[in-house]
Structure formats: structure tokens, C-alpha cells
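In this view, the complex is presented without one of its protein chains, the others remaining in place.
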């Protein structure tokens, strides 16, 4: 059930059965030569909506403008500050909480969202707790690629070629849903990332935009994007949405 | 050309031809018994994308979370503060401006966006002007229903039934694009709004949410939503996108 | 009754009869070769106080520092950001509301105030509504030149010469109240503004300060300031304050 | 020379001779049974303008909304937060600095302004210093009662009756300028304040509004307001404006 | 070399050899019946200073007030918001960067710091990158328990008894350095945490303070604090500071 395509009466009825909802959150940033700028929001939304269909959950429109400073010199990237994202999430939660929503499940498609999302959930919890409201709020944040089977599939299909950005798994999903962009001839198989690089840049903890583009001139970070096919994409959508459903239902029971 | 479905190389090529883009902005709020919660974003996006196809312009994803405090007691409405919207728009503009974008055209679908949009454009202009950057920024804000022919058509088709919220013209567009919800039997023809009411509440300058719901219990504000048909919707989409194209091109020449 | 010239006991007595007050809001910005920098605050204050005398209303000191970035390269202009104005208005309202004031009538003398004023009234209404206080707040914002008869008089006396800034009607009022500056010989009759210009710059939606001064080198925007005489000024003060009184009383009944 | 009653050309000419100006800053708060709510702004403005006449300096309109939380339960008091005042002062300084103003002299009439004024001057200095602008900014903050001869006169005329709020010296000035309110019969001679009280509450470092009103039910803090006559007021205006002139000229030479 | 115990000349000399420094960051929050409220800052500082002695690095005073809302109902806990921590870190970095520091190594002792630290490093990088300064900034954030050998030692010594809060490893360090508090007789061996709990609460992603205290009434989260001895503490200090040194030197080479 999509919030944006429902009426308020339908949401009122929904609230009698459930006080949870799923908020997809992505980004608007370059994803390499064969990746779409909206990849992260597209993936998160598709998985959220597929999962919501299984469990009759409600999904909001995606939060699609998020922090991505490292990609800002690639045209088309829109990066907002962590604090702006935190203000936005706060307002969204306060508004829905007033109507009775209690369980906010963020289905994430962009590594750099994790830190500001956790930070704002801390502050919102403090805010509600301090004002001794009877309103209850609960948060869970999950990146779709971290669901165990989805994650296993990534390794199994692409190995080191999965990389960190413009991953074949996310490209596969957008190919399944929207466009199959042919790789330009000069697009190489990138050398695998070192473990140290992976550790130091987890959660998109990257250097500044000039440096980042210089280091990764076509935008991919260690990912052999072209490995991902539309067929793989359907597979990922199926598995990830199943796992999201299980995890979301578990969340509602906390 | 949709930003979210393009690659950064395509945007790079676009920037060689144009430094303008269109940012649809809507809301996530109740729109009465037959209106979708995403109506404003859906309408603004559809008109922006149809217009962009005509003029080969670029459109960003819609800003869909915006101020709508008066509707907050209707379940499903998400209202953010004016200041949060202002932070968000500032960050979006700063990011795109860095890459060379200069003309920011907001295609608006929600009355309450006008005040914070104008206010933030003031502040952004001051910011760029004071720091004596060579970057140029220009803003135009247009609500689709204000295009002259579109506006004339609204009056001609629906007269006083157009009203202020859940208007048959916006319902018509969502019916053309997504869902045709049957009006519940108890949905009446609302009495026409007085001129004084129209004047005092222009730009969604409404009272608080409790009062608003009490005054307009089914969510419509003077609008006979059911008058709008899918056929009307196609008509509106055609005319408004044509007018948006003309106005956008005029804007690029300022 | 002027707040700044009253004692707290007088205000306490006032509150037993009325919970409304009038807040004049102007600007501190250049008004062309024969216009005073304080014009907007002077006009708004004079009309507010004249009206308050008729209806025994209370007026606060004027808010005289407001957004006017487009005039910042003209010496003497003081422009604050929209957000600063919003913080200031919020604090003023919260303070007075605590004492029992409920009806806040902004008598406006500066186009660029409209957007931030509407934006902050939205946010204040949300704030009070969400915290479920029993305090009631109501807002009305009116620019004095928009009162119907006042507006008609502007057209009738000055036609296209009224223009947008340094208007003969506002010059007339400051001439009636303070100083009659002789027009320098080089001050011309400006060419009338186009309709498109009027539409695109309503509410002082102007370009940056460098550009603005280049386009309007003596500071007037389409206004033949010198047409306004002290005699006209008295006329405007009389009519506008009458209309303000009627509108304010109407507001108290909402 | 009053900024609000000058044209931009007159300010342009002024800037060729001087880059300094005087900003009066007061409050809008109760001042006891015979004191006006605008007392602090009225006194600061009158002294600033009288001094500016002597030295041909420029004065801005007064900042009249300032922090005064302790008086907020007395009707008519308007208290803003320290941070809002800091935002406002920052914006005023940035705007004037852009035009070439360098010396900002705050002529203060309200004890609680001192802390936020000093704090914001710190932050503005850091801001200009860090961005390595060539713009120079200098600040001086003076409360009129602290000028040595003015201060001596206060002690000489009123002794312990001067007190801390609703002081006979400020009442004297408003009586000279505006209204002479007769003391109500029940208004007593307040017991003198202890030295410890004076020390702990310097700069209006008072307890909360409920407590403050309970402790000082008619609003005066140790001041025998009625001692101040219009004749005294003229005396204070003369001396304080002379001393302000000397101090302002000294400031311009730093 | 401790910043707080150095002179500016010593720091000036240091800057000729190195542009890096170590910023310990902890918390001020309850740590169970035998844990000190300052545990996290004490551990981070001790390891940072021991490491700095090995590599001749500079350490700042610890940031000791940080987000810990979940512990706020335990007396003595001081929790600040994520955004306040972000403002503080921003100011610290801007100040040191101005003097030539480039490598900011956060040695962390509190899980809930990770999210706001990462978020603010994102925003600072964007800020420096956008303003095209020549100043270079680099960040690394490490929790001491995550150094590989230190982490291995935790498992080896305490197994599941290590838990998440009031861990025997941190208690061991404070026992080595400051106080050895005897466990109260009622302090039990807590049941081991489930894997799901560990995953859902990583980075101190805990529920609100009332709930948290109810769930963990003595403040420990799955940790058998009393297992940690002063002897263990010395061991941890030795290993962790060695590993910190290696990692810090690696950081300086990025």
C-alpha cells in the first residue's frame, strides 16, 4: 500500500491494523557509466514496495535527497548535509507520530545515510523521552544489501566485482526495472578493493569530491557494474523483499 | 530527461547545452475522499516531465515532503516545517550550482510551498551575492494551476466547484494517471467558498489542524472533487505542460 | 494605544477587553532619490497607529529590520535573512501569547516580508497545534496598499507611475509625515513596467543586489516617486487607516 | 543623521566621511507603575540621536525586541531569546559591512543585552577573521548609565533609590520626552537592594518570570522610580549624549 | 604530547614535524554498579596518550559530553544531542585546521559517538570542498575495542561476558587507572545477549531511557563487568595503544 496513492480514509483504516510503516531512503548521485543517478532510491523503493505488498504494509515516498558530498563533482549528483537530512527525518517522524504511527522502518539504499539516520533516531528518541509524551516511537534501519541471503547472493554472483559503488547488484535491479545502459568500450574491470580500503570507507566515508573523482574517474568504486543483468535484478528484488518482510515483521514485535 | 534515470555522463552532456532544470515540488497530504495523498507531487511531476519532454529539459525527482500543518490530523499527511523545506532547497541548489546549473525552475503543486520557496530564494540569492562568487543563480516558481490557459480551463469546466483543495482539476489528473476512486455516497457538493475566505486563505494560509479538520471534515476545501474525470485530466496535462514549456523557455532567457 | 508608551498595568487592562494587537512591519532599505530609507516602517507604523486610535487597538513597535537583499548595494540598506525574521517573529508571538494575546495582525509595508511572514505563521501554528496547548493563535497579514480603496486610489492618482518601489504613494506618506526631498534634476519619469515584470517580481522577488542596482541605478523600480505630495499622503493615511480598522475588526471575529 | 529618515545618496555621502555608526538597542518590557514599556529603547535612541547630532554621526533605528524573560509575565513585555538577538545583530552587521561600515557602536539601554551582544561580537569577529576578508569590523558596546558622569549623577540624585529597574534616571528621561505618569498611591519607596543582590543580578541575571513577578510585584527592582522628574531627564540626556560623543569619537580612533 | 599541558610555542614546533593529532572522545554516562561515569573518556584518553607517547603525537583534551539518551534516567549521565556534538566537532576542526592541522584522528570510547562523528565528518568535508580552500582535512574514527588484537583479547578473556556496556575490558582499564569498586552482592552474571540484540543495538542504538533502565536495571548491558581486573586493564592499555599507534601512522600516510 503506497501512501502517495492512498486516500486518508484508507490510511485511517490501515492505522487500525498497524502502526508501522516503511520509509525507503536512497540518494540522487552518480552511479558510474551504466548506473542511474536515482539508483539508490529506485532500489530501496522497489524492495520496500514489493515487501509491503507481501505483508500489507504501508510505504511512504522515498527520501531521495541525501548526503553524498564525495560525488558532488560528478554532474547530476545532489548532496545535502547530514543535518538537513536529520531535520527532514525529524519532521516526517513527528508528523506521522501525531497520527498514531509508532514503528518507523527505514529501508536504506545508500551507505552514507546510515550515520545521519542513526544520529537523528538518537535525538528523536531523546526528544520524545524527555517530554514524557505517551507517544511511542521505534526505529529500525536496514540497508537492503545487508539482508543475509541477499548479501550472500552478492558474493556468490559477483565476488570481488561487487565492490562498493555502482555495484552489479544495484545495477542489476535498475536494469530489471528501467534501463539497460550498454557499457562504454573503455569501461574496464576495476581492480579489487583492498580490505583496508573497504574498512576505512565503510558507510561511504569518502574523501572530498575533487579527490574522489580523481581517484575513481568513471564514478564506480571497485564495482564491475556490467556484471549485473536484469535477470539478476529480478532475483535480488525477490530475495531482498522476502527478507525485508521477515525483518519488518520482527521489528513490529519489539 | 529525468535526472534519476540518467547517468552522470548524460547530465554532463546536457550541461553543455543548458544550465537550467525543472524541480517539481508537491506535498504528501490528504486530498479528500477521492483524492490521493500524493496528488500534489504526482501532478507537478507529470506536468514537469511532460514539459521537459517537449523542450528537452532535465527534471529532478519531486520534493514531496513539504509544509501542510493544517492537514496533519488527517492520517497519512506528512507536514514538515517551512524552515526544513528551506534547508533542503538550499542544499539542493548549492549542490547543482556547483556543477554549473544556473536556472532553477520550481514547478509547484501545493499552495503552502510558495511562501517558503520565495523566502529561501531570497536567502540563497543573498548568500551568493554576498560571497561574490561567479556562480549565477536564477529562480522561478510557478504553480501549474496559475498558467493562464490552465487557469481559464479550471473556471470553465468547474466554476465555483473548483474550490481550493481536492480540486476537480487535480483529481482529474490523478484519475488520468493512477486511480479513479469512486466517491462515497455521503460526499456532498460543497457550498461555494466566499470571496473573503478565498482571499484570507490564499497560499494555504489555514488555521491549525484540529480546527481545519473540524471545519472541513472530509478534507476537501470547497472543491467538488468528483467533477474531475480522467478525460479532463489528460486535457489539463496537455495544456499545462505546453504552458510550462513556454514559461520555462522564457525563464532561460532572463 | 502604543505598547512602547504604555505601562504594564495599562496593557493588563487592555487584555481584559481585547486579545488582539497590530504589529507594523516595514524595512530599512533605500527608496530612491526622494525616498527615505525607513519609508516602509514609517508608513506601516503611521497607518497602524492611526487605525489603532480609531478602534482602541494596541500597536507594538515596528519590526524594521527585514529581508531586502536586492537593495543591499545601495548604502544604508539593512537586509536580514528570511530565517532571522522568522526567528524574531516566532519569539515575539510566543512572548505575547503567554500573556493572553491571541490575534496577531501584521500591518505590512514591504513586499519581501510576505513570504517569510506566511512561512513563520505556518510553523507557529504547527508548533502550537502539536503541543496541544490551550493557547489560541490567529494571524492575519495585510499590506496597506492592498486595501481595496487604497489600492484604487493609487491607480487613480498615479496610474503606471505608481510602479513597484519608491512608489509615489509611499513617498507621499513620508512627505506628509517627515521630509519633502526635492527631486534631483536628473531624476526621470521611468518607463512603465511590463506586465511580465510585475508578475515575475511580485513580493519583491528580485535578482541579486549587484544586478538590481545595475538595472535600477537610482533605486526606484518603475515608480515616478515625485508624483506623490504631502497632500496625497494625508489622503492615503486617512483611507488606509479606515480600511485597516475594518479589516482588523473583521479579523477579531474569526 | 537618522538612517531611517535619510536617502541612500545621503548615506553614500556620509560613508565618504565616516565608516562608523551608532545602533541604539533597548527592550520592550515592563518598567513598573510609572515606567513605559519602551523605556529602554526610548532612552537609548534619544541619547544616540542627541549624540549623533553633536558629532554628525549616523544612527540606525533602535533594536527594540531583546531578551527579558524575567519580565514576561508582566503583560506587554516582549522577550526574545539571546540566540535570536544574536542572529539579528549578525545580519545587521553583515549588511552594513558590505557597504563599507566598519565601526559599530551599540548604545545600550537594557542590561540583559550585554551578554548576547558580547557573545555575537565574538562570533562575528571570528567569522570575518577566518574568511580572511579585507573588510574590517570593530565593535563597542556601552550602556548609557555607565558613562562616568552620568553614573555619578545617578548616585548623586537618587542614591540607593536608583535601584536596578524602573530606575528614576530612566523614568526621568521618558518623562522629559513623552509621558509623566502619576504614581499610584500604593506605590511605596522600595527597600534598598543589598550589595549581594546587586552583584548576583548584574546584567539582569534574574530568575524566571513567575518568581520575578512574585518577588517584585509592581515590576520595579529596588528603584524609587518616582524620584525622577522631567527636569532630571533633560539633565541626563544632556550629559549622557555628551559623554557618548566623546566615547564614540574615541572608538573611531581604534 | 598533551595539548593542554603544552605552550603554543611547543605546538608551533610540533606543526613543523606533523599536521596530525589525536582527539579522544568518550562519554559521561553510567557504567553499571562497578563502572565509573567517566569510563569512556578515561579509556579513550589513556589509550590516546599512551599511543601519542610512542609516536610523539599530539593529543587534545577529550570530548567528554556526548549523546547517550538511553542512559539519561541513571543519575549522573549527561547526554547531549547528536547535533550539538556535530557543532562542537565542527568548531574544533575549523579552529585547528586554520593553524595547519590536517589529520584528525578520533580515538573513540563510546559506541553512540560513531554515527554523529561520521555525519559531521561528511559535512565538514563538503564545507571545505565547496569553498575551494587549499586547506586539507582528513578524518579517521576508531573505537579502541575494534583494534584487531584488542578485540581478540576481549573475546579470549571474557567471551560472552564482555557484553555491550560496562564491559569487563573497560572496567579493567578504569580499575588499572583509578578505582576498584567492589561488586555489590546482588550483582549477577548477566545472561548472554542474543545475536539479534547485538545486531539491532550496535553503535548504542538503544530504546528510550525509561525503557532502557527498565530492561537493564543496574545499567550493564550483557556485561559481566566484574571479570575485568586491574591487571587486565594494563594489558589492554598496552595492546590498544600499540595498535592505535600503527593505525594512526597509517592514517598520516593517506
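Just so it is clear, A, B, C, D and E label the chains in written order, and each chain counts residues from 1 on its own.
Definition applied: a residue touches a chain if its C-beta (ideal position, glycine included) is under 8 Å from a C-beta of that chain, and two chains touch if they have at least 3 such contacts.
The structure presented is a predicted model; accordingly, all values stated were derived computationally and were not measured.
According to the contact rule at the top, which chains on display are touched by the left-out chain?
Among the chains that are shown, those touched by the missing chain are D, E.
Would you indicate which residue among D:82, D:102 or D:229 is in contact with the undisplayed chain?
Answer from the full complex: D:82 touches the omitted chain.
From the list D:3, D:22, D:58 or D:121, which touches the chain that is not on show?
The one listed residue touching the chain not shown is D:121.
When the complex is taken as a whole, what residues of chain D touch the one chain not shown?
Within chain D, the residues touching the omitted chain are 67, 69-70, 72, 79, 81-83, 86, 112, 114-123, 125-126, 128-130, 138-141, 196, 200, 203, 205, 207-210, 250, 254.
Tell me where the left-out chain touches chain E, residue by residue.
These residues touch the chain not displayed: 2-12, 14-15, 28, 30-38, 41-42, 60-61, 63-65, 72-81, 83-84, 87-88, 90-92, 95-96, 98-100, 178-179, 181, 219.
Basically, only the chains that are shown with their structure count from here on.
Spelling it out: a chain qualifies if it touches chain B and also touches chain D; which chains qualify?
Correct list: C.
Would you mind checking the shortest number of contact hops between chain D and chain E?
Between chain D and chain E, the shortest chain-hopping route counts 4.
Walk from chain A over to chain D along touching chains and report the minimum step count.
Step count on the best path from chain A to chain D: 3.
Starting from the Cα centroid of chain A, hunt down the chain whose centroid lies farthest away.
Ranked by distance of C-alpha centres from chain A, the top chain is D.
Applying the document's contact definition, name the chain pair with more C-beta pairs in contact, C-D or B-C.
Answer to which pair has more contacts is C-D.
Based on CA centres, what chain would you say lies at the far end from chain E?
Following the centroid criterion, the farthest chain would be C.
What is the distance, in whole Å, between the centres of chain C and chain E, each centre taken as the mean of its C-alpha atoms?
Distance between chain centres: 54 Å.
Taking each chain's centre as the mean position of its Cα atoms, how many Å separate chain A from chain B?
Here chain A and chain B have centroids separated by 26 Å.
Spell out, as numbers or ranges, the residues of chain D touching 2 or more other chains.
98
Please categorise the chain-chain contact pattern as a line, ring, star, complete graph or other.
line
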